[in-house]
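A single protein chain has been removed from this complex, and every other one stays in its place.
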Amino acid sequence: MNRLFSSRLLPLLATALVLLVLFGAAGAHYEHFFSARVVLNLFKDRAFLGVIAIGMTFVILSGGIDLSVGSVMACSTVLLASLIMERGWPVPLAMAATLVLGAAFGGAQGWIIHRYGIPAFLVTLAGMFLARGTAFILSSRSLEIRHAFYAKNSAWGLPLGEGLTFTLGPMVFVSVLAVAMVVAHGTRFGRNVYAIGGSESSAALMGLPVGGTRIAVYALCGGGAALGGILSTLALGSGDPTRGMGLELDAIAAAVIGGTVLTGGRGWMVGTFLGVLILGTIKTILDFEGSLDPAWLRLASGGLLLGFILMQKVIAIRSRET
Amino acid sequence: SLAACQPSGPSGGGAGSGGKRVVGFSQIGADNPWRTAETESIKAEAAKRGIELKFSDAQGQQEAQISAMRSFIAQGVQGIILAPKVETGWEAILKEAKDAKIPVVLVDRGVAVADDSLYATLIASDFVAEGTMAGEWLAKKCGGKAGVIQLEGTTGSAPANDRKKGFEAAMASHPEIKVLASQTGDFKRSDGKNVMEALLKVHGAAITAVYAHNDDMAIGAIQALEAAGRRPGKDVVVVSIDGMGFAFDAIVEGKLNATVECNPLLGEMAFAALEQVLKGEALPKLLVQKDRLFDESNAAAERPNRKY
Amino acid sequence: MNRFRTPLLWPLAALVALLVFNALASPGFFDVEWKDGRLYGTVVDICNQGARVPMLLALGMTLVIATGGVDLSVGSLMAVSGAVAAVQVNAGASLGQAVGLALLLCSGLGLVNGVLIAKVRLQPIIATLVMMVAGRGLAMLLTGSQMVPFKHEGLTFLANGAVGGLPVPIPLVLGVALLAGVALRGSAWGLFIEATGDNETASRLAGLPTGGVRLLVYAFSGLCAGMSGLLEASNIAAADPARMGDTRELDAIFAVVAGGTALTGGRFSLAGSLVGALLLQTLTLTLYNQNVPPAVAPVPKALVILVVCLLHSPKLREQWGRWRSPSPA
Partner (left out) sequence: MSGILQLHGIEKRFGDFAALRGVSLELRAGEIHALMGENGAGKSTLIKVITGVHAATAGTMELEGRAIRPGSPREAERAGISTVYQEVNLLPNLSLAENITMGRQAMWGPFIRHGEGRRRARAALARLGVEVDVARPLGACPVAVQQMAAIARALEQRARVLILDEPTSSLDAREVAELFGVLRRLRDEGMGILFVSHFLDQIYALSDRITVLRDGGYVGTWEAAALPRLELVSHMIGKPVAAAEACAAKEEASAGPRRGAVVEVAELERKGVAGPFSFALEAGGATGLAGLLGSGRTEVARMLFGIDPATSGSVRVDGRVVSLTSPRAAMAAGFAFCSEDRKVEGILPSLSVRENIVLALQASRGALRRLPRAEQEALADTFIKALHIKTRGPETPMGALSGGNQQKCLLARWMAVQPRLLILDEPTRGIDIGAKGEIEALCAELRRGGLAILFISAELEEVVRNCSRVVVLRDRQQAEVLEGGAISLRQIMETVAAA
């Protein structure tokens, strides 16, 4: 029983282990790396990616994929900015509207995927163009949000000493993670997501609500992207239609590094959390290195990613054998 | 289990490796020759001054630029050079830098912040002015009457927005100049050629001028014009922005009519400014690059001076 | 027969619809002239620009997708190929050497993708994502991150010359497609690819070399990306390592699926993919021709993707059928 449990969680443990090794090695090599500030930055800078990756994990667990998250995020930052600054909406209302629209957009994609049996890849590819286009139509340039609410809340947070604060972004990220873990593991909806990902036809034959669950999953992911957008406006104080280009690949990579299988049905929310931290650590290492020219930077980030995945695989296989 | 960290931020001139000065440079990307020239210039200047440069290539993402700046702050660099991707969104990170007493020098475009003490100075080109300059020159060259194709840069990018704005402002006073079509060539030579190829079939002889947001797209357009049997530089006026070396060559060959310089060699100015701030000297908030226009009258003479 | 008809029907229908729209909206769309010993016109442009990138990439991508995989690295491999060729000819290599080396390297990198997927058993998206990032780095490394212009008649001829009045890329891509089609259907590789994509476990147990099949398709995809990169570089007489082929993998994937090859693997149709790629290119040129503002341009693109997918959807047809002949309750 115990052995079984650990063997199922093995990829996860391997991931955590490799992250620690990576962090430790970098800490030994670069001055100032081993600091509270670097760890905090990891959370601050990836909060929005984290939220989006969690939504993406739900989608991947259900056997789908969502390429539209980067564009939806960009679109919601512009929408929010223009609602607040151009229409004068109260900030909470504008945020709520953005969240609802993001979720509705995701839900609509889910509905098309389910109703017409079109591959998620394509529907969300169309969604990606649509949301990006909409963002550009809303504003072709970045919009500043200058508002008392933002001034007050963007720097608000738990003081950690040494002038460091655990700001709203990381807080939201961590709470979303906690909720996602409970939902994925402990609720019917969460288990249905795993079921659909395991085998859609079986899930349907077992009488599970396939359609509703699928639509909800994409709505969740769309909502997550919108929330990510909101967090990014809080962190940056602006909306920008070009933000989040290629973000979908980062979100997918985070989920996969965390052990979520792209064919669906297997994976963990904590894994995605680790995946986000790993991507962040890799980037931080490259920034600390700071002497790579762009060509080597790309080779190195590809190499680090590959090395990480290989190491994770080797550890998982080794420990299964012994 | 993290080791207690030292208070970060610049601890006199001693932080970094072995008393060497460390400066961070956050670059937007490496996706075009102009930007590569800028990066090279800053790297070369750092090497010349014996400064260790922490270079970060954000691959086109503002978020990556911000996290790079956070890493710089965590490393306790003495100064940061930032080439901001867009105008907005820098308030928080600039404040973090200021709190850590690290001066930030902005290069090639500005930021929108309420409190201009957040950065030391801005060494910038004025994209709107570039667009206007190109427009005015084109209007003069065509005698106030033309059918123009505008090749825009990457949709939503600051230079594309501003160069379009500046150009259209110039056109406002020339009612007989018609912008026949305005399409994005994504700042790429290949897309510039593809778009031009297509538009030539639609507008044909009505096209008498091309305005491209960068030199690359202009070269692509010239190739398309030639393939269609037109004579760029002669029966079609081609104007672009950036002033890259190859654009000068094209002017000398008579295929490109003019290019507005947008100087990427900011290294020397940037580091000079940084030195001044670190010494505690006051600096003007804006050091505008005087961008010049080159056409057949002065391109050949200038060509040997071009380093990029 | 059956296999031949179904996948081609819908992308062809969409293509025809788009062409009809163009014929009505922009007179002269179908005009073709004979100029300097070659055909000249919008339709020729569509085929030419389409042949250079989406069609070639789609050929390779079709086989990859048929095995149930995907190849995100093709855009970066284009850049690698262009970089190699440009650097080679500038160093005085002959056309054959430059082209040969570029294609060899790209097929090799494709093969690396294949090894990571078939032997190391990484998920295709991840393996090719790594190659997408690293390949771009390699291209930039080869060129010192600079654009590399070249003056080489042979190499520029590839995309700018004409054979029998047609721009070279058109007969080239048709030739590659024909060759691939004959090779796949004339041998059992086609069957093996489809079987691997349909049910890999079962195929392996039936004795198919599923690993070899994967190696082959990723190498072929790399080769196609290499050819496409050569043509793109040839077209502008320069290699653009940082930007060439950027996001073109999405175009290729769309072309393949529009052409009736399912993303889940199994049956494939090369002809369908070519039509899908043409559809995409026609759309792009239509947007230019109609002077749709670049900010708005993604929207019609999204709509066309949706419509084509809806046309393919068997569920939609089923629902239509039910709606048209309601059964007695």
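Letters A, B and C mark the chains in the order given here, with residues in each chain numbered from 1 onward.
Following the convention adopted for this analysis, contacts are C-beta pairs under 8 Å (C-beta built on N, C-alpha and C of every residue); 3 or more make two chains touch, one makes a residue touch a chain.
What you see is a predicted model, and the numbers here were worked out from it, not measured in a lab.
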{"item": "Partners of the unshown chain among those that are drawn", "value": "A, C"}
{"item": "Among A:158, A:178 or A:205, residue touching the chain not depicted", "value": "A:205"}
{"item": "Which residue of C:130, C:155, C:208 or C:306 touches the chain not shown here", "value": "C:208"}
{"item": "Which residue of C:56, C:195 or C:252 touches the chain not shown here", "value": "C:195"}
{"item": "Subunit A residues that touch the omitted chain in the full complex", "value": "1, 4-5, 8, 182, 186-188, 191-192, 194-195, 197-199, 201-209, 265-266"}
{"item": "Residue ranges of subunit C at the interface with the undisplayed chain", "value": "2, 186-189, 191-192, 194-195, 198-199, 201-209, 266-267, 322, 327-329"}
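Convention: only the chains that are shown with their structure count from here on.
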{"item": "Separation of subunit A from subunit B, taking each centre as the mean of its C-alpha atoms, in whole Å", "value": "32"}
{"item": "For subunit A paired with subunit C, centre-to-centre distance based on mean C-alpha positions, whole Å", "value": "30"}
{"item": "Shared interface positions of subunit B, touching two or more other chains", "value": "29-30, 36, 155-156"}
{"item": "Residue numbers of subunit C (touch at least two other chains)", "value": "140, 145, 242, 294-295, 297"}
{"item": "Residues on subunit C engaged by subunit B in the complex (per definition of touch)", "value": "26, 28, 31, 35-36, 40-42, 45, 49, 140, 145-147, 149, 160, 232, 235-238, 240, 242-244, 285, 288-289, 291, 293-295, 297"}
{"item": "Partner subunit C, residues of subunit B touching it in the complex", "value": "29-33, 36, 152, 155-156, 181-184, 186-190, 193-195, 197-199, 201-202, 216, 219-220, 223, 227-229, 246"}
{"item": "Subunit A partner contacts - residues on subunit C that touch it in the complex", "value": "72, 116, 120-123, 125-126, 129-141, 144-145, 242, 250, 253-254, 257, 262-264, 294-299, 301-303, 305-306, 309-310, 312-316"}
